[in-house]
Each structure stands twice: as C-alpha cells, then as structure tokens.
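Note that one protein chain of the assembly has been removed; the remaining protein chains are unaltered in position.
Chain nomenclature is as follows: A and B, assigned in order of appearance, with residue numbering initiated at 1 for each chain independently.
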Amino acid sequence: MNAQAIAALVGGRVLGDPSTPVTGVSDITNAKAGDVTFAQSGKHAAAAASCPASVVITSEGVPVTGKTLIIVPNPKYAFVKALSALVPAEKFPAGSHPSASVHPSASVGPGSHVGPLACVEEGAVVGAGCVIHAGAKIGRGSAIGDGSVVHRNAVLYSGTRLGKGVIVHSGAVIGADGFGYLQEGKGAVAGSEDAIERYAQSDEPHLKVPHFGNVVLEDGVEIGANTTIDRSTVGSTVVGRGTKIDNLVQIGHNCTIGAHVIIVSMVGIGGSVRIGDHVTIGGNCGISEGVTIGAFSIVGAHTLVYPGKKFEPRSVVWGNPARPAAKFKAQLAALSSLPKALVKIRGLETALQELESRVRGLES
Amino acid sequence: MNAQAIAALVGGRVLGDPSTPVTGVSDITNAKAGDVTFAQSGKHAAAAASCPASVVITSEGVPVTGKTLIIVPNPKYAFVKALSALVPAEKFPAGSHPSASVHPSASVGPGSHVGPLACVEEGAVVGAGCVIHAGAKIGRGSAIGDGSVVHRNAVLYSGTRLGKGVIVHSGAVIGADGFGYLQEGKGAVAGSEDAIERYAQSDEPHLKVPHFGNVVLEDGVEIGANTTIDRSTVGSTVVGRGTKIDNLVQIGHNCTIGAHVIIVSMVGIGGSVRIGDHVTIGGNCGISEGVTIGAFSIVGAHTLVYPGKKFEPRSVVWGNPARPAAKFKAQLAALSSLPKALVKIRGLETALQELESRVRGLES
Partner (left out) sequence: MNAQAIAALVGGRVLGDPSTPVTGVSDITNAKAGDVTFAQSGKHAAAAASCPASVVITSEGVPVTGKTLIIVPNPKYAFVKALSALVPAEKFPAGSHPSASVHPSASVGPGSHVGPLACVEEGAVVGAGCVIHAGAKIGRGSAIGDGSVVHRNAVLYSGTRLGKGVIVHSGAVIGADGFGYLQEGKGAVAGSEDAIERYAQSDEPHLKVPHFGNVVLEDGVEIGANTTIDRSTVGSTVVGRGTKIDNLVQIGHNCTIGAHVIIVSMVGIGGSVRIGDHVTIGGNCGISEGVTIGAFSIVGAHTLVYPGKKFEPRSVVWGNPARPAAKFKAQLAALSSLPKALVKIRGLETALQELESRVRGLES
C-alpha cells in the first residue's frame, strides 16, 4: 500500500509523493512511522505535522507541513473508510462446527461459518459468506442474505428474513410475538398506549392475539445487542435498508421502519408505527402505537409520542408529550424562570391592594 | 367448518345460511372466497359486504349485506378467537433433540419437546405438552407446568417455578440475583431509588446481598423477549396468573405482581414493589423500590413513581413524579401557556407602575 492506493480507496487527491509507503492506520495520538492518519480541521494541523505518521488525510487548506497529504472533503469519513479496508476483520472458517446443530433440510451457502453450538433449524437458508456465531439460533424457514452476520446467542424466530450484509448483534431477538391481547368487554388491543387510555380497568382475563406474520430486515441493517423486534400479526414487521438500531431497543409488531433510520438505545416503539426514511430517534424515547413520523424527522432523547400522533416529514420534536423542539425549549426556559415569576405575582397582588387603598383614600 | 361451527366456537348467532362453508380466516383486506372475516362497526360494513369473504363476524345492527353473518358483542374479539382455533400453531415433535443436554435426574413430561442445544439441568421437572425451544436453559430444580413454552435461548435460573400455560419469550432471564448491596456506614440497600436519596456519596465498597429466593410465574403468564425478573432475597418474586409482560421489562427482587396485569415495554420496577390485579403500566415507566399500586390502576407511559409511594385501587397516575392524570394534564396545559403568561406578568408590572405614578400625581 502507498499514498496513491489509499487516495484511490477514499476518493482523494495526493499532495506530495504518491509512492509514500503506508503500513498501518492510526489516529494522531497513536500514530507510528508508516501510518496513515487524519486531521479533520486546522485545529489538528500542528499535531498531525509533528506526529510520526507518514501520510495524513485532510481537507483542502488545512496546513499540515512535512507530510504526504491526501485531500478529501471529509477527512474523518475517509479515514474510517481506509481503516475498514486496511485493518483485517476477524475471520471465521467456512463450514459448520461439529457441535452446531444444522437440520438436514437447512442449507448453508459457500464460505459461510456456523459456529459452535449454533443452530440452523428446519428449512432455514443461510446465504454465502455469512457468519452464524456460537450459540445463535436460526429459526425454522428463516432466510439470511449473503454476507450477513448473526452474533453469539442472537435469536431469529421462525420465518425471519434478512437481506444481504445484515448484522444482528448478540442477544437480539427477532420475531417474537407482538404484545397484543383483547378483552371481550372492551373491544380493542390491550397493552398499547391507546389501550391504557381507553380500555383498562376491566376485570377480564386477556385473550392472546396470535401472530402469524414475521420480521424482515432489509439489506445493510444493523441490530444492536439485546434489541427486540416483534413479528406482525399478519404480513411483516419491516426494517428498511441501511437502518441502524442500537442496543436494547424494542420495536413492536406490524411496524414499518424506513431506510437509513437511526434509533438510539433504550427506545420503545409500540405496534403499527410507521417511521419514514432517514429519521433519527434519540435515546430512551417512547413512540406509542399507531404513530406516523415523516421522513428526515428528528425525535429528541426522552421524548414520548402519544398514540396515533402524526408528524410531517422533517419535523423536529421533543418532550412529553412530543411537540416542536422550539416550543419545548421555550417551555423549559419559561419553567426555569417560573419560581421567580410566582414571587412577582404575589408582589403584584400586594402592590395592587396598596394602590387600591390609596385610590379609595382619594375617592373618599 | 361452516358458519354454524364458527358461531358455536365464538358464542355467536348466525344470520343467514348456517351451513355456509368456511375454509379460511382473514381480515377484510386480505379476504378470499370461503374466508370468515369481521366488521367491528358500521364503518367497516361496506368494505365487508364488498370483499370476497363468505362469512362476516359483526355486531347487532351493523348493516353488512349479502353475507352470512355471525352476530357477537365484540366482533374483533370473536375473530381472534376463531383465528386462534382455526390456524394451526407451529408444532414441535415430542422428545428431546439429540444435541440437547437433559440431566439424568431431570424429568420431561409426555408430549414435551426439548429442542436442539437446550439444557434441562439437575432435578428440573418439565410438565406435559411443553416446548423447550433450542438453546433454552432450565436451571437446576426448576419446575415447569403443563403446556408451557420456553422460547429459544431464554434462561430460568435454578429453582424457578412456572405454572401451566406459561410462555417465556427468547432471551428473557428469570431468576437472576436482585440488585441489592449494602454499605456498612449507611445501613441500607444501595442501588434503589430510595438509596439514591438517602445513602449515596459514601466511599465504601458495596457488600452483595445474597439472594436465596426464587421467581414464581403463575398460570397463563406471558413474558416478553429479553425481559428480566429477579429472584427474591428469601421467598419468591411472584407474577400473578394471566399477567402479560412485554419485551425489555425489568422486575426487581421481592416484587409481587398481581393477576391479569399488563406491563408495556421498557418499564423498570424496583425491589419489593406490590402491583395489584388488573393494573396497566405504560411504556418506559420507572416504579421505584417499595411502591404499592392498587388493583385496576393505570400508570401512564414515561411515569416515574417515587420510592415507597402508595396509590389506591383504581388510581390513574402520570408524570414525573407520578400524580393524578388530571393534575398532570392541567399542569401540562398550564406549562404550554406559561411563555405567554410571563409576558403578561411583565405587562402587569409596567401597567401597575404607570397607574401608581398617575395615583401619585392625583395625591400630590
């Protein structure tokens, strides 16, 4: 590898000697001679110039002296691209470990690894170049696209479908039954936010709604550790291509999550929610049953969206209940001056009484 | 199957030809000829009449024309009953898979399935007609009632007891140690909400409180994926019959959860909490240590109940801190008009000053 090859890899332009050899990748702090590193902005120029790295990825006009430079619009992005290409990922041998349980009717594609004590159940189809880690359970009739990774002890219930290049981290559970129950005297699904308002306080036992659907994770989706995504009643709960979901997130039955969505940890999403493409949802949010959130919207951390609520594309919402972020911030600011305002109100009352008695004095 | 048989199944009355054959079950959108579907109210009457289904479950007075009708008080409920009865559930063969680990001292009842790589430890007793899915771990001396299902990779710690017809979804952990620690200089259990108020800011290390108790899940309980229920110090943490708990819920040591309770996802319940029968708890709530919530109460989503708080039966509470829902809503409404109110206060101050100077003028 040399500077020219890295530049080609990240779509950049070399300033200096294109044949400068590159033997490693590192941030500025840990850089050694032969490494490629990056300087995101002028702030990092001096440190980059004085570190031992041989090649620096940076932007037009960042004054890094004495190094071979690779010029790109976003140095950090280019650096991560180089890092991903140059540092070898952990490798796992093709074939099934003897302790794995692969049903005779299941198929595992060429180059795929099935780890120790993993299980590929009846009729499941694992594509080419996949890694099914130790203890992962691939339920009956599931299908996994090429190049996907299912980490240790993750679970796919029967009928789950994964696109290509999907990553499911350990302990994630894809395809458990949705949380739906009925009470005859109430007429609606209990357990949803909606139901809390309308249907609780009955003494009936709950009838379980059966869930015959499945979960579909499209190409390039990544699911965090111990996240849970429930199957739909009929049809599919769908997570769109490229969407990234953090650890410990709950996605309810019959949801449709768009493409390239970001969902941060500890978010709970109820049943039948529709999230548009490129939406970002901050941590610890609750999105109640039946909500629609338009594409490119942002939901701030710790927000609660009430049942059935609809937000237009490019909304920015926050708070409990969810409201436009500007309104939320105005209310927070007002709240912080409220204790003083209450004192002012008492002052006004006293002042008005005094003035009234003076006016009475004038009138008499 | 025909209309008459379905009517008998759901406790309804046929209007039209009771011998109309029924070959499938579907909602209106996906209905085919021969299906039974449902129309919950007048709003769905026209769609039900024009769909290809042969039989429609509906209520008295809903004007669905041209179909054989089955009249019930709650069509959706009856439809789900029919669906559960007519669509065959996934079947698993009786017996233990060769890759499972069943201790010689454990017993597995007739008709029960122990899946690949599942483990039934020393002295555990699995009843009749159970399904212990792939990778599930049944700890030492646990007991599982007839007809229960433990899904893939779920875990029961030693000594857990499940009633009949219990469902534990994948990744759920039943019976881990409670979160209890002591600091000698402080005199109380750390880690609880209570402790946060009273006992933090000590520099002592924490002594682990041992947990010799267990967890009991009564008949008909369903536990969501990756939910955790901790064992008690002594005695049992109990979840009452028919209670349904969603995914990713935490229930602390020594809790007593009543019967037919609904707990939505992402709820954290501290130690020694008592929840009455038929309570509904919305998503993302925190219920602190030592709280008591009376039967038939409703706790709104994102609510925080402070340590030791007691709510009467049929309470409806919301907010942080939890207060009566009506009060919470009034405060929210007031908060939303607060920014304008602050402007009014400044206006009043100015107006009062002006008036005071006019009065001073009159006085002089």
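One rule holds for everything that comes next: a residue touches a chain if its C-beta (ideal position, glycine included) is under 8 Å from a C-beta of that chain, and two chains touch if they have at least 3 such contacts.
Keep in mind that this is a model prediction, so the values were computed, not measured.
Listed residues A:34, A:283 or A:308: the one in touch with the omitted chain is A:283.
Of the listed positions B:50, B:105 or B:337, the one in contact with the omitted chain in the full complex is B:337. Across B:31, B:132 or B:266, the residue that sits in touch with the chain not pictured is B:266. Even with one chain removed from view, subunit A keeps its contact list with that chain: residues 27, 30, 40, 73-74, 76-77, 80-81, 83-84, 87, 89-90, 97, 99, 115-117, 133-135, 151-153, 167, 169-171, 220, 222, 224-226, 242, 244, 246-248, 260, 262, 264-266, 277-278, 280, 282-284, 296, 298, 300-302, 314, 332, 335-336, 338-339, 341-342, 345, 348-349, 352, 355-356, 359, 362-363. The set of subunit B residues touching the chain not shown comprises 99, 101, 117, 119, 121, 135, 137, 139-140, 153, 155, 157-158, 171, 173, 176-177, 179, 181-188, 190-193, 195-196, 200-210, 212, 226, 228, 230, 234, 248, 250, 252, 266-268, 270, 284, 286, 288, 302, 304, 320-321, 323, 327, 330-331, 333-335, 337-338, 341, 344-345, 348, 351-352, 355, 358-359, 362.
Note that in this section only the chains that are shown with their structure count from here on.
Simply put, subunit A must spin 120° to overlay its Cα atoms on subunit B, rounded in steps of 5. Work out the mean CA point of subunit A and of subunit B, and you get 24 Å between them.
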